[in-house]
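With one protein chain withheld, the remaining protein chains of the complex are depicted in position.
Each chain carries a letter (A, B, C and D) given by its place in the written order, and its residues are counted from 1.
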Amino acid sequence: MSLETIGISSAWVIPALGAAAFFFIVFFIRAFTPGSAVAKHVPSLSAATSILAIGLGFLLFWFVLADLLNSGPGSFSIHWLTLGDTRLSWGILVDNLSVVMLGLVTFVALLVQIYSLGYMKGHPRFAWYFAVHSLFAAAMLALVLADNLLFLYISWELVGLGSYLLIGFFYEKRSAAEAAKKAFVTTRIGDVGLLIGIILLFKATGTFELSAIFHAAEAGGISQTTLNASAILLFIGAMGKSAQFPFHVWLPDAMEGPTPVSALIHAATMVAAGVYLVARMMPIFELAPTVLLIVAVIGLITFVFAATIALVMTDIKRVLAYSTISHLGLMMLSLGAGSVAAAIFHLVAHGVSKALLFLGSGSVMHATEDRTHIWDMGGLHKVMPITAFTFLIGAASLAGIPPLAGFFSKDEVLLGVLDHRNPIFIVVALAGVALSALYMARVAFVVFLGKKRNPAVHAHESPPTMTVPLILLAVLAVSVGFIAFNWTDTYHGFAGFLEDGGKFHLTIWLTVLSAILAIAGVAVGWLVYVRGTVSHERIATRFATIHRILVNKYYIDELYQWVIDRVVLVFARFIALFDRVVINDTGVDGSGLTVKLSAWRLRYLQSGLLYTYGIFMSVGVTVLALIWWVVLA
Amino acid sequence: MTMFDSYILFIITALPLVGAAVMLFIPAHRQDIIRWFSAAVALVVMAFTFYVFAAYDHEAGGFQFMRAWNWLELPGPWTLGSQGIQLGLGVDGISVPMVMLTGIVMFTGVLISWKIVDRAKEFFILYFLLLGGVFGVFVALDLFFLFFFYELSVVPMYLLIAVWGSSTDFKTFLRTKEYSAMKLMLYLVAGSVLIWIALVAIFAEAGLGTFSILALQEIDFSRNFQLIFFPLLMIGFGILAGLWPFHTWSPDGHVAAPTAVSMVHAGVLMKLGAYGILRVGVFLMPEGADRWMPLLIGLGIVNVLYGAFSAMGQRDLKYVIGYSSVSHMGLVLLGIATLHPLGLGGAVLQMFSHGVMTALFFAVVGAVYDRTHTRDIAMFSGLAKRMVVVAAFFVVAGLASLGLPGTSGFVAELLIFLGLFQTYPIVGVLAVIGAAITAVYILRLLAKVFFGPLDERWKDQTDASPIEKFSAGILVVFILLVGLFPFPFMRVIDSGVTTLLARITGAG
Amino acid sequence: MITLAHFQVLAAALFAVGMYGVLSRRSPVIILMAIELMLNAVNINLIGFAAFGDFPEAHRTFGQVLVVFVITIAAAELALAVAIILRLYRNKGSANVDDVNIMKW
Amino acid sequence: MNNFTLLLPEFLLAGLAFLVLTADFITNDERKRYLPWLAVAGLGGILAFSLIFLWGDIGSLYGGIFRIDGYALFFKAVLIVIGIFVVLSSIDYVKKNLDHPGEYYGILIFTVLGMVLLASSAELLTAYISLELLSFGLYVLVGFDRYNPKSNEASVKYMLLGAFSSALMLFGISQIYGLLGTTRFDEMARVLASLPELSPGLIVGLVLLIAGLAFKVAAVPFHMWAPDAYEGAPTPVTAYLAVGSKAAAFALMLRLFSEALIPSVGDWQIILAILAALTMTVGNLGALVQTNVKRLLAYSSIGHVGYLLLGIAALAFVRDDNTISLATTHLAANGVMLHIVAYAITNIAAFLVISVVFKNPGNEDITGLAGLGRRSPFLAMVLAASVLSLAGLPIFVGFVSKFYLFNAAATQGLLWLVGLAIFTSVISLYYYLQILRQMYVEPAEDDSPIKVSKLTLGVLGLLFAGMVFLGVYPAPLMDAIQYASDAIAVVGSSGAELAHVLD
Partner (left out) sequence: MITPSLILFYLAGALTLGGALGVVMGRNIVYAAISLIVSLLGVAGVFLLAFAEFLALVQILIYGGAIVIVIVFALMLTRLDEFQQLSEHKQWPLAALSALAFFGVLAAAIARTAVTTRDRAEVSFTALSESLFVDWAIPFEVVSLVLLVALIGAVVMVRRTGERS
């Protein structure tokens, strides 16, 4: 195969490599159980396999991109199963949208894996970690490449599986096991909706093929009810995966996994899936405007809601987690406003920045013996300058400080909202912008600036396997925003790349306003957390109620826990008890007992006395004769 | 068709029975011989079932590998009395996967039972009898023999459970193995009461003087007859398939049974019920089936949800699996009840999938129980630390059970859902939700039992033995194989389902 | 004039009386006697039919033949029964059907 | 002219009985252990002789009161084989528990003769006398354990009630004689066919006749002697009682109902169906609460009588317009015969195991079986096979016979009764499984292995093999049964044609 022929048609290789790496590690490399000569090489071999696979994938991405630019989108599929007249297939579709995701995923995954080399060093399940990592990445890649909903759903679920295994990687920790379960179950509830939505579309069109479905939808082949229903159901699926309110609860807990995993999940894989799904299915959503409005509303709620919580979290990873939720809300808001390009743009910008932040926080944890409480830290910029600097860049990007990536992408989103949605949306969104700048400033300043707070912490800079990815991501976080502009004649900006005729434009007042708000947010952060002009403790005591609500995350976890403990489990126990007491002991054993009791009664007729027997005989004869005579006469 | 082909079904059915007979003459203290002999027989049988699967011509479809021996003439004025009762064997696209499933579970079950020391000889004899019966049902093309083998598969159950089983004893809840064995036995035979009545009624109504399914399928039974007798078959076979509210034998029985028997029973025997509904009910009385399916839909969805919630409410590890079988068999029943190619195909695949998966479940739970001697979920924590492989197997089984893509469970459930949405969309929604509930209790179990900090009590536990790994590995391979490449399975199933549905459209 | 009905009613009455005896008495010997009465009722019935029945000769004769057999059987039955009752009496020291009830239920 | 050579087997049987009695008289105690073998050899010889000599012979004596045909031959063979097995299974038991072996075996052979005569009778008086020969022998045999109060009590009850029932039956016969003018089966059928309807007197007569037969086979409500007699009798006699007398009585009933009473089937079918329903229900419910194994099997055998009565009730199909179809009578007759054989094999095996396991006669509590699976795997296996066969589960002969029988009944339109029958056999499974449970699950108090004589081993092995072989391949037996049922006039001739005549 010459290099020229490598292109879209071989895009399937990218996820396949990851899957192959998974199986290879699990079934071949790990088979060298302790004792064999190669046993001690198992970790390094596994890591090498995994990184090689994803690295090759990243390499292939460039070929695919080149091919796409040359010859436009393409797809192809293989037959999976036939039943009756129904043919189901597996297939991939490479278009501009998927290629963006492809690049993002392979890139972030590659960096995270390299980073993990240092971060996970010496863990007994090192090999397993890389295996699952490969699987996770492969699933996500398959998801973005899927050309039909069935395949998409399959990958979607496998992403869920990967997240389950990765979040629960430290399964000896009860909290990790619980978090993994929570993530899987919560997203699975969304998946119910997704699956039903997909099946509804299948029922209406008889196919899972995206293009065919879109075609049918545009041709009016699907009733409006079905469209609305399936759109909302698809969105429920997306809400689960993308941690939209009220399905967001799993994401903060997912911090229980290794930090690089969080980076991967938050930046490019799992949570991006929901956004990607809605983006991918936009032709359907556009035909269901009501649903699109719902998407916007949910996105907005999530955006602000999560930002408020992020303000008070004291765990560095939790702050980042709520920030992720918040930004995912922003992306949904953008999608709800119909601007796919802005959403994906923000996805990329946020992905890069958030990966950077997580890897940075991982670096901090690595340096501080896995501490995550921000008030334990402080003044770290002195001992770990690279980490601190890159982290600040990432934070600034997400805070929306120009000219970093986050600024451009957020601006794009706001513009979309302004154009397509009620002014209320933009007002609330702008408040959210200020909030996100504030909490980003808070976490960055508290951790890295100021003075050392906990004498027990002896931090040090991390090894190069960790810092190099940080630097790379920082560079991107600075630069990636500029892909928004149309630099050449053929490249009409990111919007143009994603949507035919899509154009990047500016509305100056909004841009300026959002920049001001962002900077104001950072400034307030500076005043409160660095200069100490205003005591954050006093604010907390002044607004104690609000603070308590925020710290307790609006009690939503408690509500869910209550529902599960007091409603679902109680109901389940009731059913179990019902089964035993009513169905089994009463219904089944009862009828058995009835038979047995009647047998007990009956046995006393057999009195053992001769004349009883005789009387029965004579009465029997008489009765038989009467029956015969009377009944038959 | 070669000579060998025409005898292969007979050989598959007869080998376990002959094996049981041969074992009668092996001295009981030579347990090593008994084990290796059993394993060898099971391996050969499994190989033959693979051959049947591979050699089945899915393009031609219909019944293949057929052979019939006249067994008993029935005197009377009928046209086919000289055929009377025939030992007629043959498989179609529906039974082929079932035969293979039985072969797989049989072999793995023998391996899992390697450790049985107490009266091993009797155990394997009864075990083989059981499997001979199961094979017989799947390959019989004569109602008498179908029933014969059906009952045969019930016969050894009582002893297998009551002698080698284990009782459940919590402070508030006691189920002795004797009770469970008795209930299981009586229930299954009670189911066969209805079946039996329906069978003789079919014989009498047809007036052909034969029990041959091939001959009977030519008869158009009157509508009234079908309406009256189809429910008998549906409930009768349904009992074996765990149909709500006649399901309570199943969790109790599975829990009390020894590991291999649970595997066979939940894995294969429950399928006999669903298979019977298809082969006898739907096949011979398509019109009745068409009319009565709403009831089955109703009961089936109750099965799914009720079984799932019951599973969630259990304290005993094995009971969770037992109730999950009830839930999953509900999906099979739903698939059947759709009478739609997708749903039916899904149901058949789900039968296979659930068979393999639940066998794996019971193998794993058995491995845990063998080591810890308790099944109280509250007693466990963090077992994965000591039993990585066992935990991994449990994860695979659990994922298959909650219908994760890449496992067989997904393909099957998906097809059932697709079929359901074509026919009963609301039920489809409920069924999908039921599948999601599965995720809840399976993951809860996983998190509680295998994950978390290791309980001090179990710090000396050992992981799966090589033989356990091997047998469970076989099951895992099939779970993944079907999940990833359902194509070769589905084309066989498709050929069977198509023929079956042609009868319904023809009748209705 | 004597008719068949006379014989029949007499037979029925005797049979019923015998039946009452079997069912009501506690002494096995009296029960045996009552059974003899029942058999005699049968004989009266048979003789009645043989005498009045509108049968061919051979069949009428058969009625009487039957009676011979019944008498014979009755005798044999009585002999055996008395022996068994004696055995009962010797084993238990009494012979009373009320007491013959170790096996029941 | 009467061909008396056809009666040779009967003469030989009587001769054998005399021979055994005489041998007992003249030999010393030491030699008496050869008596049963003399009986077995004699019975075997007679069996062989009958099969060779009478094969294919069809004849009747005295204008049809006594038949020598395939049906009779079949039952002759079955009954003599039953006799042989009962003698064989008595040997150890008699030696240990009973005195007067000569009389025991002599009377036993007389009862075999009685049974054989029953199968050949085609006339009520002959049948009655044969029945009495059988019954008298059984009265004695039941009480043969003379100093065992249970045996004695059983004998008293059986005897007195037997005499009562025979009085009832005789009254019935007298009514039939008086109102039909004949007691010969073929003539009865002719007269019945010519009657527009049954007169009340005749109905009473038939009911009494049926009651007498029902008493012999222990059908409800004439069954109450049976549990007591079964429990009290020496165990081999119990087996004989359960198997032999029932087989013979059904041999008679089958011939009686199909040859003599078939024209009025529309009348008695429902009566028999009621009897059958009562019998199977009461029998199986009764067994449910028993703790004495023999008593349990007694009730179970009552249940089986219900199934056999079901087969008799299903001899003809009464159409809605009251015409009678005999098209599938064959099936029902075959079913009854098959079930008789199946039931016989199974029960003899079960009772033989019980007679070996329980050392003290009179105390056969079910817990005595505990741990039998370890104490003697072979005995346990045979008993397990027996009860499973009785419950009607494959691969044992009980499954085939039940299926065949119930199928026949369903074909004759008695589906409701078949449903009940199948349902009661589920109930029966419960108590059969209790036996299995005792043997395999419960631990034994006394764990010592049970010594089983070679003779018992051989007999049980033979019976077990028979149970399984006939359960898997009943075709040879069915051929014989077919041959037998062909000999019954109504059944054997082309059914459809006869139905036309009878319409």
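By our rule, a contact is a pair of C-beta atoms (placed from the backbone, for glycine too) under 8 Å apart; a residue touches a chain by one contact, two chains touch by 3 or more.
Computed from a predicted structure; not experimentally measured.
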Going by the touch rule at the top, give the shown chains the omitted chain contacts. A, C, D
Across D:50, D:90 or D:126, the one contacting the chain not displayed is D:126
Omitted-chain contact residue, chosen from D:16, D:43 or D:65: D:65
Which residue numbers on subunit C touch the omitted chain? 1-10, 12-21, 23-27, 29-30, 32-34, 36-37, 40, 43-44, 47-48, 50-54, 57-58, 60-65, 67-69, 71-80, 82-87, 89, 94-98
Residues of subunit D in contact with the chain not shown: 7, 14, 21, 61-63, 65-66, 99-100, 103, 106-107, 110-111, 113-114, 117, 125-126, 129-130, 132-133, 136-137, 139-140, 143-144, 146-147, 178-179, 199-204
Residue numbers in subunit A that touch the chain omitted from display: 609, 611-612, 614-615, 618-619, 621-622, 625-626, 629
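Here is the rule we use: only the chains that are shown with their structure count from here on.
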Select the chain whose centre, defined as the mean of its C-alpha atoms, is least distant from the mean of all protein C-alpha atoms. B
As a quick test, compute the distance in whole Å between the mean CA positions of subunit B and subunit C. 64
How big is the gap, in whole Å, between where the Cα atoms of subunit B centre and where those of subunit D centre? 41
State, to the nearest whole Å, the distance from the C-alpha centre of subunit A to the C-alpha centre of subunit B. 37
Among subunit C residues, those touching two or more other chains are 22, 31, 97, 100-105
Residues of subunit D touching at least two other chains: 156-157, 160, 164, 168, 227-228, 289, 430
Would you mind giving me the full set of chain pairs in touch? A-B, A-C, A-D, B-D, C-D
Can you tell me which positions in subunit C touch subunit A when the two form their complex? 19, 22-24, 31, 97-98, 100-105
Which of the residues in subunit D end up touching subunit B in this complex? 327-328, 330-331, 334, 373, 377, 384, 388, 393-395, 399, 403-404, 406-407, 410-411, 413, 415, 418-419, 422-423, 425-426, 429-430, 433, 436-437, 440-441, 473-475, 478, 482, 485, 495-496
Which of the residues in subunit D end up touching subunit A in this complex? 156-157, 160-161, 164-165, 168, 200, 203-204, 206-208, 210-211, 215, 220-222, 224-225, 227-228, 267-268, 270-271, 274-275, 282, 285-286, 288-289, 427, 430
